[in-house]
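The complex appears here without one of its protein chains, the remainder shown in place.
Labels A, B and C are assigned to the chains in the order they are written; within every chain, residues are numbered from 1.
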Amino acid sequence: MTLTVVNNATCTFCGCVCDDIELHADETRILKAKKACVLGTAWFLNHTVERKYPDALIDGKEATLDEAIEAAATHLHAADMPLVYGMSNTTCEAQRECVALADLLGGLLDSHTSL
Amino acid sequence: MLRITGGKVYDPANGIDGEVRDLFVSEGKFVASAEEGRTIDATGMIVFPGGVDVHTHVAGGAINFARAMTPEDHRRTQAFIRSQSRRSGIGGMAPTTFATGYLYAGMGWTTVNEAAVPVLSARHTHEELSDIPIVDKSTLTLMANNEIMLDLMEKGEYERAKNVVAWYIWAAKSYGVKAVNPGGVAAWKWGKDAKQLTSPIEGFTRLTPGDIISQLARICHELGLPHPLHLHCNNLGAPGNISTTLDTLNHLDGHRAHIAHSQYHAYGGDDWDEMRSETAQLAEYFNTHPNVTTDAGAVLFGDTVTITADGPWQHLLYKLTGRKWGNLDVENETGCGIVPYTYRPSNLVNAIQWSVGLELLLLIKNPWQVFLSTDHPNGGCFWRYPEIIQLLMCADFRTECLKKLPDKIKERITLPELTREYTLYEIATSMSAGPARALGLHHKGNLGLGCDADIVIYEEDKDVARMFGHPRYVIKGGEVVIEEGDIRATPDGHEYISRPHYAPDTDEFLRPLFEDCYTMQFENYPVEMERIEKPAIHDCVPNS
Amino acid sequence: MYWGGNPAECHPRHFTKYALMPKSKFLPRGRKDRTAVLVDIRPTKSAKAADIFLQVRPGKDFELITILRALIKDQKVSEEAVAETGITLEQCTDLIERMKKAKFGCVFFGMGLSMTRGKHMNSAALLTLAAEMNAFTKFVAMPMRGHGNVTGADVIMRWQTGYPFGITFNRGYPRYNPGEFSTVDVLVRGDADAAFIIGADPGATMPQPAIDHLARIPTIVLDPHVTHTSNLAKVHITTAPAGIAAPGTAYRMDEIPLPLKPALKSPYPTDEEVVRRIKQAIVKKPFWMPEGAQMTAAQV
Partner (left out) sequence: MNKLTLRLKEQPTVPLEAEVLSPDTFAELSNEEIRSKTVYHGKRQCRLDDFFDVDGERSDDVEIHGDLHRVRWIGREMSRGRITVHGSVGMHLGAYMKGGEIEVHGNASDWIGAEMRNGLIRVHGNGGGQIGAGYRGSLKGMRGGTIIVDGSAGLEVGMRMRRGMIVLGGPAKDFTGLQMKGGTIVLLAGAEIRTGAWMMRGTIISLKPIQMMPTFSYACRYTPDVLRVYSRRLKELGVSLPYAPQDGAYKLYSGDASVPGKGEILVWDALSA
């Protein structure tokens, strides 16, 4: 079991986005999040990279990633007024893709801010 | 490969003034000959090097704030409709990133210099720049109100300050140094301004704006940066500021510098009622000092949104307009104010500003020293540059425009006496070759062999604004990007970055100072090179 | 000043790392050199950290801020009218005096202000007050954003579309109208006929009619967990959690971007990768806009 230490890691739990966290991790989970607050610690320690979930679900049934991507594309492409929503707990890189997706679809685009 | 044949070529960098020549392009550069590929028959057309904007605000926290503040403008302005391969966008006062690229390329500009980037949000600026298609880009880092820098200057630690400037440029992956209202933005943290070049700055005991100017100009020179200090003088926009501007120039101690948007810095009179043009004095300085360049920062009548790191000025403007005001603070580096504004011909002050910008362009004799700009979006939007070209090329048109201004203006300006008309050669110098040279981008604004094949081809037209507003072809890096008004391709542009030398212990020197006053980690502060799309790095050779 | 927020419990390091405790050149004694005011409807844990706690009556924030705006301009407001906010005129004038005396004032406002009756107008009120305070001293205001990278979404939408949220592309370019194109309204009215949900779990947080509509239409969810929304969705795709197993960037509430440094390697793809692949699959299908269509730009 190898132990990795990541210095100056960034916590995305709340809007403070503290970037001074020292993470100690083995291969499946983060064991320690130094300098993080209680909320940040819980956030880091609660995630694991175990395969807890199937890669994808279609109508609640397990599916492959490829199948799910094709199904998603088909439904979104067929819609007259598709909606792209959320984008809080994700990276800017994914957000840029989401805006591009809504632009490509001619759909609606919205984030948590509108709540 | 590409051949452009039969066009009348204007290439001031090589002294070519309207000669009929053929141009050959291979792999994005001009070559001596090319056998294959498309031939564009430019017979009877006018061929220019692609435009270079030496001073604009198109990406980063401030313009992005302006976008959020002006939905009413987005609604009424030009929309770029999505195509299968091309992103949608919105033009107007503060265009979206994609539209910014389309609009610049659409009028033949192929290189832009984003003139105000705080290091702290440089990562953001680069992300936006990577979403501005077609044009090549560079950025300038804001340095004249950075507390760490000012502390070093106050203590007289010049060498340290020089290393820190170099470190910041590399950390921000920027191209050069911008100084905005030296000391004034720092003073604005206290709600104050810095109006006297020789008085200590609020929060400091000895350091004056004049010290900052002298030292930064020298630092830029000694670091061997391709572009000299890019300076937004103190007292922007204030009546009587000509004395500050001339004083600023005297603080350069003979070093090179680029004076940004000089229109805003050439006023006489003691108050708004007495305000008048003092362009003759300022132009005289430029005409006798070839070491300084400037861009006009011309004003065009109509709606715009003003954005500048000059926070105190923006607060004044907000009080004058009573409209919207955005005010940003960037920790101990700088700040920014955002105020939508309408320049009206009936407003005496606005009319004087309009005149001052044109007077400077006409009175400064050498077009290699004065460049086309509106300080976008402050004096007007960049996509209105063709209107300025028309004003420069047609004295009669200026006379017509002058008739719409208040009568009182006559004794305040000198524009009516100016009969000069720019030639196409001079326009090509002021919009392309000159700014490229001032930026130290020698492969730009130049149709010579080995240079970047950025070309704009116009159909000759008596309506100058129409001719420059609607080029027949725009070619970027050898690729046809605009053809008969259609966007044909949207390639990614390069980003120019300077790598100046700094002492290896600068990191360790800066770290404790940084940790003392910043809210982020020192390691997370510099922008990673992987984030820059298509970087082009200039290794600086220091001057002693 | 904190208004309608409880940083002690919701942004635990806001006091210590950013706003109240840090020592600096101009505030060498840190907390001792600052005055902290909390305005909220109840004394939360954050009240203990404040020098002054003002308990405003629920739903009276807008009135209180508007009173403060009048008072800084030396306008008269009747004592009884002020008292209805739960704060006395004396407390108001004391607060204003301190605000004016501050060298640099900063107001952080939370969802207690921006999500209660009045919503965006409550935020607008506080932003206006902060702007107007600059007639006397330096003053700024900033929302305390809750969810991780919601600021990043705002910033990116602004530079790519010109608008921060509540956008439609149905005419081929971005248009904006919160209330018309904002998600809860869209879903409650049943306006959308497919939904792509990422980095959010509306199935757990939105009003029931909105959730019911998500269940009616094909909904696609990307999330590191199988969420409430996943359970009513047509398609769920598991992705790597941002910042933990997915690299990239996140924006802090003050719009400063920070790099993410994942400590784990996920067996699942990143959001970025999946969205890009969905996009690529859509590009292969016929483009929705008819060939040569003249889309007319529509105002609003």
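To be clear about the criterion, contacts are C-beta pairs under 8 Å (C-beta built on N, C-alpha and C of every residue); 3 or more make two chains touch, one makes a residue touch a chain.
Because the structure is a prediction, the values reported are computed rather than measured.
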| item | value |
| --- | --- |
| In the full complex, displayed partners of the excluded chain | A, B, C |
| Residue of C:N6, C:T44, C:T85 or C:T227 in touch with the missing chain, whole complex considered | C:T85 |
| Given A:C16, A:A79 or A:V99, the one touching the chain that is not displayed | A:A79 |
| Missing-partner contacts on chain B, residue numbers | 69-73, 75, 323 |
| Hidden partner interface residues of chain A, rising order | 79-81, 105-107 |
| Interface with the unshown chain - residue positions in chain C | 62-63, 66-67, 69-70, 73, 75-78, 81-82, 84-85, 117-118, 121, 169-171, 176-180, 191-193, 288-290, 293, 295-296, 298-300 |
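Just so it is clear, only the chains that are shown with their structure count from here on.
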| item | value |
| --- | --- |
| Distance from chain B to chain A - Cα centre to Cα centre, in angstrom | 39 |
| Chain A and chain C, separation of their C-alpha mean positions in angstrom | 19 |
| Where chain C touches two or more other chains at once, by residue number | 17-18, 155-156, 160-161, 164, 169, 171-172, 174, 249, 251, 256-259, 283, 289 |
| Shared interface positions of chain B, touching two or more other chains | 82, 87-88, 127, 131, 520, 524 |
| Residue numbers on chain A that touch chain C, as the complex places them | 4, 6, 8-20, 23-25, 27-30, 37-40, 44, 47-49, 51-60, 63, 65, 68-73, 75-115 |
| Chain A partner contacts - residues on chain C that touch it in the complex | 10-14, 17-18, 115, 144-157, 160-161, 164-172, 174, 178, 181-184, 186-187, 191-200, 202, 217-218, 220, 222, 224-226, 230-231, 233-238, 240-253, 256-272, 274-279, 281-283, 285, 288-289 |
| Touching residues on chain A, where the partner in the complex is chain B | 7-8, 10, 19-20, 92, 96, 100, 103-104, 106 |
